[in-house]
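Every protein chain except one is present and positioned as in the full complex.
Our next item is chain A:
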Amino acid sequence: MTVETTGGTQAPAQPADTRQVIRPYGDTTGDGMVQMSFTLPIPAGKRADAAALQLAGKMGLDPASVVHAKPMGPDFTYFIVYGRVGHLIDYASIPVPEERAYPLLSSQEVNLAVRGALNRRLVVVGACIGTDAHTVGIDAILNVKGFAGEKGLEYYREIQVVNMGAQVTVEELVERAKAEDADAVLVSQVVTQKNAHLHNTKQMAAAFHAEYPTAVAAGVGRPLLVVGGPRFDTVTEEDLGVDRIFGKGTTPAEVASYLVHALLPGHAVDDARQAAGEEGEDGR
C-alpha cells in the first residue's frame, strides 16, 4: 500500500500536514481501516451477517468482516464491522473553515468580560412575540436548564435575564426593555404560518428603531436586537432590521459570546481570558 502525496517524492522528513491525499489509518500508513457499528431490523444469524456484509460492501468496505453480531430481542441485530475503504481524501481541496467572527467563550469568560468592561450586569430581555406560544427556543437560550448540555443565560452570574415568556406584544416588549434599560433584546419565533415570524420580527425591529430615534448603533443608544428560530434561513439581518439572526441548534454559549462580542469593547475578552487564568476554577 502506498500513500499518494502531492509531488510524490517528498523525503520522509516532510511534515505530516503537507500530506495531501489520505486514507484512514489503522496500524499501517494507507491501510484504509475503519470500524463501524449499526443495527439491522432482522433476527441474528448467518443470513443477518451476510446482510451486514452487503451493507459494508455498499459503503465501500472491501474486504469487510463482521467481528461481533448480537441479537437485540427477536427482531434486531447489532453489528460491529471492520473493513478497508478504498476512498481517498483530497485533503488539499478541503478549505480551512472560516473562523467564527467572535470567539466562543466559557461562562466564566463571559462573566469576567462583563464585570471587567461594564462594572454591572448585562441586561437581557427575552420574549416570544405575537401569537407564537412556543417558548422552546427562548427558554432553551435563557432558562438555567439550557440546551444541548449547556446552561442558559440565567446561569451566567453577570447576565441579568428577564424572560417575558410567550404571546408578548411588541409594545410590552419595548416598554419592558426601556424599563429594564436592556442591553439586548432576544426574540424567538417558531410559528411560520403566513410568514408570521418575518412580519413579527420586522414589526418588532421597527418599533425599537422608532422608540430609540437617536441611537447611534446597536448597544449605543438602543438595545442590541437578536432574533432566533428555525426558519430564518432565507432572510438577512438587513431584511428584518435586526442585528443578528440565530438559526436552529444555536446554543446559549454562542448567544452569550455574541453578546460580549457585540456589546463590549474588543479588549474585554482578552482581559477576561487573562483574569480567568489568574482566578482559577470559578465558573459561576
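Please note the rule applied: a contact is a pair of C-beta atoms (placed from the backbone, for glycine too) under 8 Å apart; a residue touches a chain by one contact, two chains touch by 3 or more; residues count from 1.
By our rule, contacts and distances are computed from a predicted model.
Asks: Match the chain absent from this complex view to the correct UniProt protein name in "Osmoprotectant transport system permease protein", "Lysine 5,6-aminomutase subunit alpha", "ABC transporter ATP-binding protein" or "histidine kinase".
Replies: UniProt lists the chain left out of the view as "Lysine 5,6-aminomutase subunit alpha".
Asks: Going by the contact rule already stated, which one of A:R23, A:R84, A:R115 or A:K151 would touch the omitted chain in the full complex?
Replies: A:K151
Asks: What residues on chain A make contact with the chain left out of this view?
Replies: Residue positions of chain A that touch the missing chain: 37-39, 70, 72-73, 76, 78, 134-136, 139-140, 143-145, 148-149, 151, 154-155, 157, 163, 165, 281, 283-284.
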